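Have a look at this one before I ask anything.
Excerpt of the complex: some chains, original placement.
Labels A, B and C are assigned to the chains in the order they are written; within every chain, residues are numbered from 1.
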Amino acid sequence: MSEPAMTRFPVPDIDDLPEELQERIDNERERAGFVPNVFVAYGYKPKQARAFFDYYDAIVDDSPLSREEIEMIIVAVSGANDCLYCVVAHGALARIYGEDPHLAEQLATNHRTANISDQHKAMCDVAVKLTEQPTAVGDDDIERLREYGFSMEEVWDIASLTSLFNLSNRMAHFADWRPNEEFYEMGRGQ
Amino acid sequence: MSEPAMTRFPVPDIDDLPEELQERIDNERERAGFVPNVFVAYGYKPKQARAFFDYYDAIVDDSPLSREEIEMIIVAVSGANDCLYCVVAHGALARIYGEDPHLAEQLATNHRTANISDQHKAMCDVAVKLTEQPTAVGDDDIERLREYGFSMEEVWDIASLTSLFNLSNRMAHFADWRPNEEFYEMGRGQ
Amino acid sequence: MSEPAMTRFPVPDIDDLPEELQERIDNERERAGFVPNVFVAYGYKPKQARAFFDYYDAIVDDSPLSREEIEMIIVAVSGANDCLYCVVAHGALARIYGEDPHLAEQLATNHRTANISDQHKAMCDVAVKLTEQPTAVGDDDIERLREYGFSMEEVWDIASLTSLFNLSNRMAHFADWRPNEEFYEMGRGQ
């Protein structure tokens, strides 16, 4: 079959986007070798796109969580929300940063049967609980993370990443964003 | 009873926050007469706070949706997510911009029995559906909004606000943010 | 917008109602200064109305629970069931008997983040659990209430009020009852 259109909304020309966002896109193209669809699709509303990427960068740049942990959380949350774009795009990053070609499919399907440490299972448990039953999260969840050795800043960032991808999973569902083909193969390490 | 602490995380001193965020807080204090707790609580991670408020401002400043419609969506979504902070803080704004002292309680309890137009009911229906069943949203939901006269840009912003408050509702639950007392009384118009 | 009709069913003339029910309505008018819509709407079937108010009065008149506790349970249950009529009408009573202008919105949105004692949180926990997952209620729930100091008669009345408003919340949804405007402002104490 031919590939489906990558979104339900009009797609801007990259050259028409604000300079600041073009720079962010150039960075991404350099790093990945292609422009992830979300950058163009989100560009329908450049200021919102800018704020979203700033939020993500603010976590990635400063978080005491490792880059592997960041992507593990994103894939577990996006799997719980059945979001193809984020499972595939961040699945690639989870494979790369986790140096494990099977990690993404395990986390996206069911983090409880992923081949990860108990500490990371607790981390994903809380992320998925905050995704699926936000009102049920309580002091005991935070204490559990603390007992596994996460600092208060790490605990915050687990919640912050979870919350941010509850935003982007919904945008991807609503706008029907589809992942670039390149993501599927990245980090398989053959 | 004495008031509960407003968050589970350390609260920064406003004077220690980055200047840009302090300005945003000053604006808010001027407009509202007090500093909403979320500004201080979110300040635990100033760059994330900055990105969140930029996202919200990007919608509020440019959206073809009216300010009343923006706050209606937020209250309906936050009610569906049982989020006290957002129901009370944005409930105040819904009363003010909607010029209706009963609007917030109606939307937060059940938008289907709110005293609003059929167009606004459709708008809240889609916002609540994207909140509770994101995978079930489809072309028919977008068509329904279009038939009620919403432009594609408005349709995007309905989804964008819904997604943004699925982020903030989760942060508020996780960090246990509590609304300032002032919000409860604003816009009651007696 | 104009106010919606207060029910999907025909509304009887108060003068045509059985005398006993008219007296009950007169009492209510005297106490509140107006006739709550439910009295007239329920009057479509006067004997059923009479039985419902008798049940409510049987609890209110004799219960070892305080009047504040009674209304707290009703608002928490009605919030869980998204019932506008009962949230607004009994929210007014919760504000008045609880002498707390913020109590109703807190309980209706999410009793877990209400500014109430641990004892009252346990009370609302059980009421909401019996509402949402009746088969899951067990000996441990009753023991928990007992440990918080509730007598067996109080435990019964917590369940009885919860059950009664699972009746009336459904009637209000089905018949589309709407609260009188007066309720929204009562007990705000400005």
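We adopt the following convention: a contact is a pair of C-beta atoms (placed from the backbone, for glycine too) under 8 Å apart; a residue touches a chain by one contact, two chains touch by 3 or more.
As the structure is a computational prediction, the values presented were derived from the model and not from experiment.
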Which copy number describes the whole complex, given 3 displayed chains of the same sequence?
6
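The rule we apply is simple: only the chains that are shown with their structure count from here on.
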Express in whole angstrom the distance between the two chain centres, defined as the mean CA positions of subunit B and subunit C.
28
Measuring centre to centre with CA averages, how many angstrom lie between subunit A and subunit B?
23
Any idea how many Å lie between the Cα centroids of subunit A and subunit C?
44
Residue numbers in subunit C touching 2 or more other chains?
110
Show me the residue ranges of subunit A that touch subunit B in the complex, using the header's touch definition.
8-10, 44-45, 47-48, 50-52, 54-55, 58-59, 61-62, 81-83, 130-131, 134-135, 137, 139, 142, 152, 156-157, 159-160, 162-164, 166-171, 173-175
Considering only the defined contacts, which subunit B positions touch subunit C in the complex?
1, 3-4, 79, 82-84, 87-88, 91, 101-102, 105-106, 108-110, 113-117, 176, 178, 181, 184-185, 188, 190
